[in-house]
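Note that this complex is displayed minus one protein chain, with the remaining chains in position.
What follows is subunit A.
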Amino acid sequence: MFIDIACAQLKKHKQNAFGDYFLSQRIPEENRLLAVLSDGLGSGIKASILAKMTATMLLRSIAKNIEIKKAAEIMLNSLPVCKVRGISYATFSVIDCDEDGNVSVVEEGNPDFLLLRGGRVQPIEHHEIVSKTQPDRKLRTYHFKTELGDRLIFCSDGVTQAGLGNNPAYPRGFGKDGLLAKLQDALTADQTMASGDLAKFIAQSAAQVEPHSQPKDDISACVVYFRNPREALIFTGPPYDQEKDTYYAILFAEFSGKKIICGGTTANIISRELDRPVVTEPGEQSGSLPPSASMPGVDLITEGILTLTRALEYLEKGQLEEKDAAGQLVALILQTDVLHFLLGAKINQAHYDPALPIEIEIRRNIVKKIAAILGSKYFKKVNIQCI
């Protein structure tokens, strides 16, 4: 199973910092995903720093395989308690799950998370651990196994308490019931909705319950969705050994997910080997990059180095709506969970001619950088096969 995780946040009205913090990390070698959602007490900068501290410390602890219960207990004992309010500074939910569906959750202070299976809430058993030093602080721990299609919904109290005291339709706030009704609406309309879209939808729905849609508290919604991975293959660069062109062209043709070619020579090799024509049509979208092209059975064809370099730039800057060839490439990449690269090692000497007016990087480096940012910022899994 692939774990599609995303979080959407809205700031408390008139604040300039998020008082909730979400942090996530994939550990590819263990097929494992960790995430922490923390809600700092109060709002603004103070809450933001405390939530960040809590989330970062917890994530590091569990990444180092300190048992989730123990890590949370350490946090609980070390978190300062607000002098004015007498309660602790930051609540948290810790998620530790793997692709076989084994999930551990520890919650302290955040609204209970929901497990959705087939559109319904599935009750889950939990254990309560009382902090030795602070008896009013209770950790809830859960261990369970998810199935394909399950979703976990985590949120900060900004979601469940939205509209509290201000909206006659929700006298006790948006609450779990309000949230569930909205979730069912969204999932009936689109059963396979991506986590990013659903998280955004939850945050917006909660905000809409507030007067003038102005959140009275920081709002965070995190969605974890266990589903079949959507895969894509990017073939870039000619294989080092020309004799293997046919083999890799067939491998490419037989791939079941989305197929992308980045590179003029690469496109020509595949065109030759599969006997399919490449058609290039410069249109208005081409801008300062060579235009995209098309070939039967291939989802996107672009030029190589320049386009990959620009795509990396878009991913780094979060410019995800561009229309040129690199923008199209980014859009396709973001629709997938697992991205495979067939990275041809052959180098075109002419690209390194000092007469060329711009800096052209080595393909291998660009792909490595793209893989790194996709893993760390966009939570994608990336495999690179050098050929």
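What we mean here is this: contacts are C-beta pairs under 8 Å (C-beta built on N, C-alpha and C of every residue); 3 or more make two chains touch, one makes a residue touch a chain; residues count from 1.
The definition used in the following text is that contacts and distances are computed from a predicted model.
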Can you pick, from "Thioredoxin", "Carbohydrate ABC transporter membrane protein 1 (CUT1 family)", "Ring-1,2-phenylacetyl-CoA epoxidase subunit PaaC" or "(1->4)-alpha-D-glucan synthase (ADP-glucose)", the UniProt name of the chain not shown? "Thioredoxin"
Can you work out which residue in A:I305, A:V330 or A:I370 touches the chain that's missing from view? A:I305
Of the candidates A:G44, A:G101, A:P290 or A:G375, the residue in contact with the absent chain is A:P290
Using the touch definition up top, pick the residue from A:G101, A:G149 or A:G264 that touches the left-out chain. A:G264
Residue touching the undisplayed chain, where the options are A:V278, A:L334 or A:I384: A:V278
Kindly note down the residues of subunit A that lie in touch with the hidden chain. 263-265, 267-268, 278, 280-282, 286, 288-291, 293, 301, 303-306, 348-351, 353, 355-358, 360
